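A single protein chain has been omitted from the complex, and every remaining protein chain is retained in its original position.
== chain A ==
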Amino acid sequence: MNEFRKDFPILNQEVNGHPLVYLDSAATSQKPVQVLEVVRKYYDFDNSNVHRGVHTLGNRATDSYEGAREKIRKFINAKSTKEIIYTRGTTTSLNTVASAYGRQNVQEGDEIVITYMEHHSNLIPWQQLAKEKNAVLKYIDLEEDGTISLDTVKETITPKTKIVAMTMASNVLGTINPIKEVAKIAHENGAVMVVDGAQAAPHMPIDVQDLDCDFLAFSGHKMCGPTGIGVLYGKQELLENIEPIEFGGEMIDFVDLYDSTWKELPWKFEGGTPNIAGAIGLGAAIDYLTNIGLDKIANHEHELIEYALSEMDKIEGLHIYGPRDPKKRCGLITFNLDGVHPHDLATVLDMRGIAIRAGHHCAQPLMKWLKVSATARASFYIYNNKEDVDALVEGLRAAKEYFNNVFE
């Protein structure tokens, strides 16, 4: 057992006649009652639009919505809540950086540097920006073990580089990247550092001032919060100089017939009625995670994957991708089992109540780099325990046996 499982009522069910073993938190995490109750309470008592009503409910909603922004600021140690913009999720955050900052600052012949391990959401926005601007998109090559070498980073980033975009933790390899060091190299070359924090924010402490990154994107739903809410952090001096890309209610100062002015940060980037319940829910998720402690969460996951790696290694024909050192990894393991296609594997495991992910994980260029068309992925979070790992390993053995028999 594990002390946090009781907070997640969804885990207390049977799937296909077996207790649910949820190993797909890298896709989306489960939500604790502490978050569900806060969202419920908002709709039961405070539901109202923000920043406009003079009435009491409007004030309460606004206070909770802006209170959550302060929680997020503290969570990543930003200097000011002006630097915290609510979005729909990581994808929207990264697209906003590309469409707003990127379009306004990248010129023909400039370079944009990313890596082979990026999720499509931190790849396609840059690819399309490069196409539009006739800029050069460059990829930082990976080492054999799926890590990044700072020497390669130094070779790839040049004074022509305007943007370096990199994930803090890979959703496939599990690799944790040296963001602070890369940001330093980016800055020495006059580029800004954009960080995809989708797989990092739920699992490890993040300090944007220490990392000195210029933009950071992450999603609420992977960190015990609701879907449809995410964050874009940007340094204030950069955000001040970027024009908004969405226009409408909430984001304006004065509107004239032929021109308008914008609200101050962060609201100039938040056109339209926002996802108020989502933001408040994310605030509650941050409370939940910080009460436990991000270091404790990271340690728990390291223990689990260390155990999982050693148990999975005992299965003949099982290949694990990414760095072998558990300390260089976040809490997920991507693998393939000889003779069993990942989809078939996921179906066999599902029949045993075990949820894993199978496919290309929104990282097709990385799949090419790994020379596979698909992989299976098990990902862990605070509510997982060793019994979950044992169930997975037993399921993998059963799948192997099942398919081997079929082939005999």
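Note that a contact is a pair of C-beta atoms (placed from the backbone, for glycine too) under 8 Å apart; a residue touches a chain by one contact, two chains touch by 3 or more; residues count from 1.
Note that contacts and distances are computed from a predicted model.
Trainee: Given that one chain of this complex has been left out, which of "ABC transmembrane type-1 domain-containing protein", "ABC transporter permease", "Nitrogen fixation NifU-like protein" or "GTP 3',8-cyclase" is its protein name according to UniProt?
Mentor: Spelling it out: the chain absent from the display is recorded in UniProt as "Nitrogen fixation NifU-like protein".
Trainee: Could you tell me which of A:R5, A:H18, A:R103 or A:H319 touches the chain that is not displayed?
Mentor: Here the residue in touch with the unshown chain is A:H18.
Trainee: Even though one chain is hidden, which residues of chain A still touch it in the full complex?
Mentor: The list for chain A reads 16-18, 341-344, 346-348, 351-352, 358-360, 364, 367, 373-374, 398, 402, 406-407.
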